[in-house]
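Only one protein chain is missing; all other protein chains are in place.
So that you can tell them apart, the chains are marked A and B in the order they are listed, and the count of residues begins at 1 in each.
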Amino acid sequence: MLGKAKLLKVYLGESERYKNKPLYQYLVHWLKEKGIGGVTVNRGIEGYGADKVLHTARFLELSSDLPMILEIVDVAEKIDPLIQEICAMVPKGLVFSTDIEVYKHGK
Amino acid sequence: MLGKAKLLKVYLGESERYKNKPLYQYLVHWLKEKGIGGVTVNRGIEGYGADKVLHTARFLELSSDLPMILEIVDVAEKIDPLIQEICAMVPKGLVFSTDIEVYKHGK
Partner (left out) sequence: MLGKAKLLKVYLGESERYKNKPLYQYLVHWLKEKGIGGVTVNRGIEGYGADKVLHTARFLELSSDLPMILEIVDVAEKIDPLIQEICAMVPKGLVFSTDIEVYKHGK
């Protein structure tokens, strides 16, 4: 996975669920099973998406649905066939990609 | 907002203020009012910027000004007209963009 590759970013809500699991956890496992090279999850402290509802860690009552950001890295040939399915799993989310140049991926 | 779009990233200090509010909070509200598609805020645990002063969560006395990272997503026609004003609001910050391909943004 050196040279030209793709970074796919997926933004979703912490409280979203899929098949009885938090959606972000489901996605990480699903991507691992598909053999995708690397995935990292971050929890944002504030944000809004397409529905323009602000979620923030500042107020307890709004903090149960903070933005979760997945960063998914692999070559386009591995990422592209999964994009349609990922989009279907995150109905309220944001999904985009950017081109990257990989210099190192493990040993 | 599908197809070619822009990710604008803004890095600033947690303690920076604007019009009596934390700057990052002001920016999120301001971008929402401008109708920008999506914004997410992350708090870094360590970092330095143009002034080469290291901020880190490791020492209490240096942890009050951790780096805040805003990720702002929309088409270039919506983002570009705001860049100059954003730059003026973050005198000590870092502002850059990268081209993205959006596959999904809400329903």
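The rule is short, and it goes like this: a residue touches a chain if its C-beta (ideal position, glycine included) is under 8 Å from a C-beta of that chain, and two chains touch if they have at least 3 such contacts.
As the structure is a computational prediction, the values presented were derived from the model and not from experiment.
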item: Touch with the omitted chain, as defined above, among B:Pro22, B:Gly44 or B:Gly106; value: B:Gly44
item: Chain A residues that touch the omitted chain in the full complex; value: 5, 7, 24-25, 28, 32, 37-43, 71, 73, 98-107
item: Positions on chain B where the hidden chain makes contact; value: 11, 42, 44-52, 54, 58, 67, 69, 83, 86-87, 90-98
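Everything that follows uses one rule, which is that only the chains that are shown with their structure count from here on.
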item: Inter-chain centre distance, chain A versus chain B - centres from mean C-alpha coordinates, in Å; value: 19
